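Shown here: the complex without one of its protein chains, the others still in place.
Moving on to chain A:
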Amino acid sequence: MFLNELKIGETAQITNLSQVQVLLQKRLAHLGISEACEVCLKNKLPFGGPCVIDCKGQAVSLRKKDICTIQVEKSCR
């Protein structure tokens, strides 16, 4: 599934970032967001606006269309 399919407050593990556009991949890496990281969807702004995610205690906002390219898997816990 993709990150945008999570409900607000849900946590999942990133499984694949290769479909994300290259520059954004680099930026995510800078922020320490890489495959196998746990992410939590914190907020979705209306009218298809950006989403706020939390990864390792830092909040980052990203556009919806980019979040749709981040593949995740819900944690079993």
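Assume a residue touches a chain if its C-beta (ideal position, glycine included) is under 8 Å from a C-beta of that chain, and two chains touch if they have at least 3 such contacts; residues count from 1.
Basically, contacts and distances are computed from a predicted model.
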{"item": "Choices \"Branched-chain amino acid ABC transporter permease\", \"Ferrous iron transport protein B\", \"Reductase\" or \"Lipid II isoglutaminyl synthase (glutamine-hydrolyzing) subunit MurT\" - which one is the UniProt name of the chain not shown", "value": "\"Ferrous iron transport protein B\""}
{"item": "Positions on chain A contacted by the hidden chain, ascending", "value": "21, 23-24, 26-32, 34, 42-50, 52, 54, 56-63, 66"}
